[in-house]
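For this depiction, one protein chain was excluded, whereas all remaining protein chains were kept in their positions.
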Amino acid sequence: MKLYEELSNAMNEVVSVTEESSDFKPRFTKLIENYFDSSYVERDIDDVIELINLSEGNSDGN
Amino acid sequence: MEIKILGWGYENIRRFNTLDLDLLQGGTHLSHVTLVMMRNGTGKTTTISLMRSVLNGTATNWNPEEVRSYKPTKGQASQGKFYIKIKFGTELYHYNLILDYERGRASYETSHVGMSGGLEQGHTLPMQLKGVFTKEFINRFIFDGEQAKKTLSADSKEAELAVTYLYQIEKLDNLISEINSLVQRKQSESDSKGATSSSLSYNRTRMENKRNHYLNLVTRRDKVILQMSQYQTRWVDLENQRTELITSDERLRQDQLNLTSRKALKNNELNSLLQTIGTEVKEPFNIHSLFDARLKSLMNNMQTLKLPKTTAREFFKELSESPECVCGRPIGQEEKVAILKRADNYLGEDDLSVINAIKDSLRNYSTSGELTIALEQMITLKEEIQSIQSALDRLVLHLDEEAIRKAESIAEEQSDIKQKILGLQQERDILDAPYGTPNTSEQNNVAAAEKAWKEAEENLQRATGTYEYTQKANKLIIYINNIRSLALQKLKDSIIIKTNEKVERILTDDRITVDKIDGSLILHDRTAVSEGQTLAIAYSYIGSLFEHSSFEFPFVIDSPAASMDLGVRREVASIIPTLFKQLIIFVTSGEVAGFAEKFYSMDDVLYATIEGKENNEKATCTFGKDYFSAYQCEEEE
Partner (left out) sequence: MPFRLPKNCREYFRDITGKVDGKLNYWFDGYYLSFLVGLAQTKIDSNAEFESSELVDEYPIDYRKSSDYIAALLISTEAKRIPVDETNADALERLMTTLLDSHSRTRLTAEGENRLNQYAARGISVILEKMPKHTRLDEFYQDYFECFKDGVFIENQE
């Protein structure tokens, strides 16, 4: 299902300012699309969590 | 995708008994507007409720009482059915909601042209609408007139909720819940891998205790704030009663007025003095001789030492570029580095001007006694105010005996309340103090308790080996929340623009705009709008909500005009057809005047009159404007 334009834009804006890896970004955006489409498994969420980078020394999303 | 309701029907449902409504009337044309007249009590609410249920697929969760509530009161029907014919794009679907009155259960059947085998058990939606046709979603296009008004009511969050549900923003909340569940499961799995040592158990218990304690403190804080507010309200109430005692006595009223007026004047003077003190304080040399002495000492030293020196950092930087020093010695690379390093110990040219400015200020200031005078005046003034207050308090002594008794009782209660408020204030200050404030600890301070809980939680996560995983999950949740806020705001902005475009077209006599959506719709610079304007704005908003999506929905409204006056009805009647592509409106005969009759002059309107019968007879539906308008007249007679 195509996401609403505002949701897609919001997703792209948020993702573009993170310093996550190049693997994370497409996986994360796809997870959200799949979630809205009810086309996901728990493992998808697990994988995306594991891709998060903690090395910035904080977990406040900045 | 266009979605159209083509008709619906009842079998053994309450007073309807059996009835079929085909909005196509055997043909192919579907009217833009369908007006359905039903008397109050014949089943408008039932129809709305069933329409929602047949589309959202949730009736299977009904308990037996709910199912049986649709059974006709007369007769022995063992089963009832409500069905709807609906077109999704070019696909025609037929849904049956089967109500088994004997067993008290509801079930669905779906038939889809093109589906092999005809009718299938269960509630099947087109792929595009799966997950979209939720209860909350459907309630926003099948609704009653009161719901529309809620979008503008400050007490309601309807406007914001509508956006959240229609655009499925709540799915992001669901995703976050799933992430949290995943994290918790990881922790338990980690526990159960033989790591059930006493330390894990200890950490878990400790974390739970700390969390409960934190929550208790939060609850206590809320309670304290509430109690304070209640006491303050009571105090004001008592004060009013006290004033009432005095003002009701003519002799004392004038005294009270005079004293109150003097007190107000003195308070104004006090505020003025506080301003003066505030100004004087900004010259620190006025506050204490220590500061004056330091400034003067610095000034003297700068004078004596001839600071700032005229030789400045720039001089040394230029010197380092020269082949020779001022003393004639050659400047090689080593010397250059040394000069540049030391140049930073000297002020630059720009800094010279800052120092000179400071020197100037120090040279030209002089202390004044204004602050001391103002402080003394403040103390005197406070004493005067206190004295006036005492005089005000003493006024009660001039009242008659009974009034005095009342006044004493009021004063006693006020004193008691004051003590209580003080105690609560102290408790609140401690509860609310920032982390690390002296005399606070996790026992009595919310911030400290929260920190202790979080630390215990971290320890638990470390013990279960899920610390890192949890941190990552938390970070992901933050990203999702950011997306949620941003998406919601963008949606709101787009919808507001569209709403205002419609409002401008509709309300030409008055400039009203929606400023933002914050719970309800917030209008720009307006504190009051008429009922008609409220509904015009509400319907414009609802129309805009759906217009923005990729689906075109039919709107089903129950009694949009019920409690409105005639002028408002006419306004609403002229607005809503312009906002929705398919409109089905249920009205009672009482809503014809001003509302339904406005449609008589419009094209493409279908009129249906439904009459419930007594004694187990079938309800009937008669199409046509003449019958519709005649029915209303008969009712009025």
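By written order: A and B. Residues from 1 in each chain.
Note that a contact is a pair of C-beta atoms (placed from the backbone, for glycine too) under 8 Å apart; a residue touches a chain by one contact, two chains touch by 3 or more.
Because the structure is a prediction, the values reported are computed rather than measured.
Trainee: Using the touch definition given at the top, which of the shown chains does the missing chain touch?
Mentor: Computed over the complete complex, the missing chain touches B.
Trainee: Out of B:N61, B:N345 or B:S366, point to the residue that touches the absent chain in the complete complex.
Mentor: Only one of B:N61, B:N345 or B:S366 touches the chain omitted from view, namely B:N345.
Trainee: Of B:K382, B:R405, B:K418 or B:K618, which residue touches the hidden chain?
Mentor: Answer from the full complex: B:K382 touches the omitted chain.
Trainee: One chain is left out of this view; which of B:V132, B:L270, B:L340 or B:I522 touches it in the full complex?
Mentor: B:L270
Trainee: Any idea which of B:V132, B:I225, B:A433 or B:I522 touches the chain not displayed?
Mentor: The missing chain is touched by B:A433.
Trainee: Of B:Q76, B:T304 or B:Q333, which residue touches the hidden chain?
Mentor: The single option touching the absent chain is B:T304.
Trainee: For subunit B, which residues reach the chain that was dropped from this view?
Mentor: 267, 270-271, 274, 277-279, 281-285, 287-288, 290-291, 293-295, 297-299, 301-302, 304-309, 344-348, 350-351, 353-355, 357-358, 360-362, 365, 371, 375, 378-379, 382, 429, 432-438
As a convention for this text, only the chains that are shown with their structure count from here on.
Trainee: Quick one: subunit A and subunit B, Cα centre-to-centre, how many Å?
Mentor: 27
Trainee: Going by the contact rule at the top, pick out the subunit A residues touching subunit B in the complex.
Mentor: So the residues of subunit A in touch with subunit B come to 1-2, 4, 6-7, 9-11, 13-15, 18, 28, 32, 35-38, 42, 45-46, 48-50, 52, 54, 59-61.
Trainee: Under the definition above, what is the set of subunit B residues touching subunit A in their complex?
Mentor: 128, 130-131, 167-169, 171-172, 174-175, 178-179, 182, 468-469, 471-476, 478-480, 482-484, 486-487, 490-491, 494, 549-550
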